[in-house]
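I have a structure I would like to understand better, so I am pasting it below and will then ask my questions one at a time.
Every protein chain but one is kept in place in this view of the complex.
== subunit A ==
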């Protein structure tokens, strides 16, 4: 690899779909730039996902600027290989100037822009787009994880590939967002006893009134809600992913489905004492919060369908059975007893900004920004939860956000010549 040119207008950190979308709009405006990627294009889909994963968003929804799914199964869900192919295709189509195998190790502010240090050389630029991803590391509750006895295996979504890799015997999955419910279902299917520790979560049916529930999110405009219109933005940005899976049968993967498969539900994991993992007694509350929120969301879909006349094109409104909770959910589990051989931490992900030497990260490790405009001139972000819209972290959410952010960036470059 040739060494980096030492001056360029804009640097994009990260060659995932968000960085590539930024690159597309930068090229459109003729702004010279480079996309720095530590691995390959779509690296996180290649290296940081488990084997059976499919997108939970349907194929027709996988769209990037000027690039959409055009295969035979618009209602299906992409495998990891297909996602990589899709994003690679976009990079090729847009001729994105990507430098693969280039890790940014430091980003510093200078008098007239930024100084970028990489493992392949140094670079000076006027503007930077942080598109390094929102899910660089699994977020594992350290106090719990450290107290798990040595004989119990612990895995995260980054180290988990499939059931074969785990010892036989019981599994405790901690966390009931998309990742947790998907891994609980897969491990249960492998014949293992599975316990699922459930805190606050988002329940959704896979299909509603005959359409993919994400069609409703899209068509009714819920997903387009702007960040400055969301009532409680901090909360919206922390919201876990919905209990959805992309399966060929388009089946719902809520807690009732898991219970029917023999998964045992327990409350949120709160502490380890004397080798016993303790669960919250508030399971019924989190479950009814999720049921009520789902009902409310479906209610807004129905109202929208009525207003717009979509009503006649879809099946009649449906209501779903309340979530069943065991009569007396277990409050403790002895981790030394041999019942559980593996703990799966499906407790979320977080970004890694350890290389960012600009003081724009708050005490909780979150980037401080206003709709992707970071509080440091010429610094921008993409791909973070509800960055500019509810759909910001999703593949189909990148286009609108990247266009807006690059607009702002172009304005910044134009005024500071």
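As a convention for this text, a contact is a pair of C-beta atoms (placed from the backbone, for glycine too) under 8 Å apart; a residue touches a chain by one contact, two chains touch by 3 or more; residues count from 1.
Rule of thumb we're sticking to: contacts and distances are computed from a predicted model.
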Listed names "Acetolactate synthase small subunit", "OsmC family protein", "B(O/a)3-type cytochrome-c oxidase subunit 1" or "ABC-2 type transport system permease protein", with the criterion being the UniProt name of the chain not displayed: "OsmC family protein"
Candidates A:165, A:288 or A:306 - the one touching the absent chain: A:288
Contact partner of the left-out chain, one of A:271, A:314, A:361 or A:413: A:271
Residues of subunit A (touch criterion as defined above) contacting the omitted chain: 267-268, 270-271, 273, 278, 280-282, 285, 288-289, 292, 295-296, 328
